[in-house]
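Here the complex is missing a single protein chain, while all its other protein chains stay put.
A and B are the chain letters, set down in written order, and residue numbers restart from 1 in every chain.
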Amino acid sequence: MVSRGEFCSAVLAVFFEYDTNKIVHIKSKKVGLINRFIQLVIIVYIVGYVIVYKKGYQEFQEPYSSVTTKVKGVSLTNLSQQLALYGGVHVWDSSDFVIPPEEDNAVFVMTNMIISPNQTQSTCPEDPKFPNVKCTKDSDCPPLKPVENGHGLRTGKCVLSDREKNKKVCEIYSWCPVEIDELPMPGNNPSKHMPLLGAAKDFTLLVKNNVQFPKFQETARNIKSTGNASYLKGCHYDPKTDPLCPIFKFDKMFELANITFEDIAFQGGVMAIIIKWNCNFDPLAYSCEPKYQFTRLDDSKSPIAPGYNFRFAKYYVKDNVLYRTLLKAYGIRFAILVYGEGGKFSPIPLFLNLGSGLALLGVATVLCDIVVLYVLQKKYFYREK
Amino acid sequence: MVSRGEFCSAVLAVFFEYDTNKIVHIKSKKVGLINRFIQLVIIVYIVGYVIVYKKGYQEFQEPYSSVTTKVKGVSLTNLSQQLALYGGVHVWDSSDFVIPPEEDNAVFVMTNMIISPNQTQSTCPEDPKFPNVKCTKDSDCPPLKPVENGHGLRTGKCVLSDREKNKKVCEIYSWCPVEIDELPMPGNNPSKHMPLLGAAKDFTLLVKNNVQFPKFQETARNIKSTGNASYLKGCHYDPKTDPLCPIFKFDKMFELANITFEDIAFQGGVMAIIIKWNCNFDPLAYSCEPKYQFTRLDDSKSPIAPGYNFRFAKYYVKDNVLYRTLLKAYGIRFAILVYGEGGKFSPIPLFLNLGSGLALLGVATVLCDIVVLYVLQKKYFYREK
Partner (left out) sequence: MVSRGEFCSAVLAVFFEYDTNKIVHIKSKKVGLINRFIQLVIIVYIVGYVIVYKKGYQEFQEPYSSVTTKVKGVSLTNLSQQLALYGGVHVWDSSDFVIPPEEDNAVFVMTNMIISPNQTQSTCPEDPKFPNVKCTKDSDCPPLKPVENGHGLRTGKCVLSDREKNKKVCEIYSWCPVEIDELPMPGNNPSKHMPLLGAAKDFTLLVKNNVQFPKFQETARNIKSTGNASYLKGCHYDPKTDPLCPIFKFDKMFELANITFEDIAFQGGVMAIIIKWNCNFDPLAYSCEPKYQFTRLDDSKSPIAPGYNFRFAKYYVKDNVLYRTLLKAYGIRFAILVYGEGGKFSPIPLFLNLGSGLALLGVATVLCDIVVLYVLQKKYFYREK
């Protein structure tokens, strides 16, 4: 058994002794230069690229974001009087063309539409454009079978179409009369591919974005409370002259995204408003400002359902009968995507990068050892040592 | 003081000299094997698992996503004529049962409902099911005190219920008559737990998803513009035969999520459509395709508010009085969750992993040193050295 005194002195020895590697001192310009050069490259990579350029001393977080929007503008249509409530001169303001009135991180602005007025629950001939609705006799129309992708369920009768002369189609239970799914609507369009709400070009969009970095307990807004109110109220975003103005003119956004208004407004489409936050929360280098980018997200040449549209209905009651006006809304969906990251000093990534870098520095020595041991001429001499 | 010449030669010496550790060469099969084995394990771990299998040479980013949807289908109800505008044969199409008409990353399809027609602002007896509304005299009903979770504010009167015979309840200011909160509604339901819009089983959902990886300046879509249009228009997703078709039949989704249509459609529920992108943007191994998964998110056995429903109203005016039809909509909320990551070669994670791995290799030497110094028999000999 080990006596207590011996044990203690052994423990103390461990604490008070120090082992270091015995070093062989080699004087060789070649080996020295190679060694220093490899070390230099690694140090420059670690310190210059990883730590300084890529901010390897910081911990990062992507922002949590909340976006609210406001669209301003009015547009006028002068559609044919057949469109009942929407015929003649009709002014559209933001509560008419922003649907739904608010969304999180997105806003939809209707720029074109197909209006089907005065629909009621009844029976009527289906649109002959659908497959499997043409018929010659009643038995071609199995009762209560829905028309695929169509407007209703077959009643079991084969009737004359109200659209194409002398063609017989299945009669359906539906909201009648069924929609005429064709653009443009008859009316005031000067050109064939001009959207109905052509004034949308001049609409403006106000974006209020609040980002949070809970890891650092930091928060930032795209509208500074120290801003100049009268400037902010009247400004329009421009990447060069007004890069921090939060009000965007539609045509400016399309210009910056390299698309034309007619392209996206006639058939609809999805635009991304990208807000990039690159925030540095280190006290000495504090900066946190958004950058805006614009790009079209959807594929205008998509093989199915190109553009962007959806249908919605407005209901009303007349003489105790439920009516609806069906609108097929084409328009621009702005998706506001908040990118970026905030960084703040943290010892963990710094030491992780440093430690990893030091290990890489070890590579230099290993490589040199190889050079010294196996490549250089005087190798036998060194190996002996 | 050091002379300039001395200083320079000292500096040069540092650059042209090279220190390497003096190495003790030990010939021992045991120690050598242990050492090589530990090194092998570490190298296999670093190179095989971390770098190759887990793609340790890549930088990753989760995608930023934009999703739009389109639901197609029609369903027919034949409710009792008491339901005024909604009684009798009534066809529901997507603009009726998709509420709101569009949402970001989600779509709600109403499959069941409670309709409360012809409500007006007035006074009426509260539903006796609520606590604290039963009364025997007017003083049990403090005026203007709201009924907890109820339909209105007490008027101060105690009146006979319109629902339960010979029961007295507080009268309230409310939209009257108040909703009868019971499923199913009287009508065409063949079975007790069949949702009203039973045809929803055969509805289809088109999902258009655009993902972006700003770090790599890459973008991808679930509908390829090079796709076969006629195929895409008619296809239905199937994990085996049509894994890239973006049109989903409702019953297929429920089947893949292991739930039945009746379960989720009668009481409502939340389904996740998970789109997994695993993209590799390295030029030689470029691949970026979505995978779809389906799962039910909500807890059908939740102790409070199981299923999914919400109320909304349709307003109309008759004889200068505001009316509303209140709908309690039960249905399926599809949340489209976009998961995954894109990866691309980057030196930082590669060198981080390599550096860290080299450091681990050092562990092998340390372990062997321990073995050599303290464990093996010839230790005294080695320590001396």
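Basically, contacts are C-beta pairs under 8 Å (C-beta built on N, C-alpha and C of every residue); 3 or more make two chains touch, one makes a residue touch a chain.
What you are looking at is a predicted structure, and each value in this text was computed from that prediction instead of being measured.
When the full complex is taken into account, the listed residue touching the unshown chain is A:Tyr316, out of A:Phe60, A:Phe216, A:Tyr316 or A:Phe345. Here one chain is not drawn; of B:Lys54, B:His193 or B:His236, the residue touching it is B:Lys54. Although one chain is hidden here, its contacts on chain B can still be listed: residues 21-29, 31-33, 35-36, 45, 50, 54, 99-100, 103-106, 108, 121, 144, 146-147, 149-153, 173-175, 270, 272, 274, 276, 297-299, 301-305, 308, 310-313, 315-317, 320-322, 324, 326, 329, 333, 335, 337, 339, 352-353, 355-360, 362-363, 365, 368-369, 372, 385. As for the chain not pictured, it touches chain A at residues 15-22, 64, 66, 68, 70, 72-74, 76, 84-86, 88-91, 93-96, 100-104, 199, 202, 204, 206, 208, 210, 212, 214, 221, 223-225, 227-229, 232-233, 246, 314, 316, 318, 323, 347-348, 351-352, 354-356, 358-359, 362.
By our rule, only the chains that are shown with their structure count from here on.
The distance from the centre of chain A to the centre of chain B, with each centre set as the mean of the Cα atoms, comes to 17 Å.
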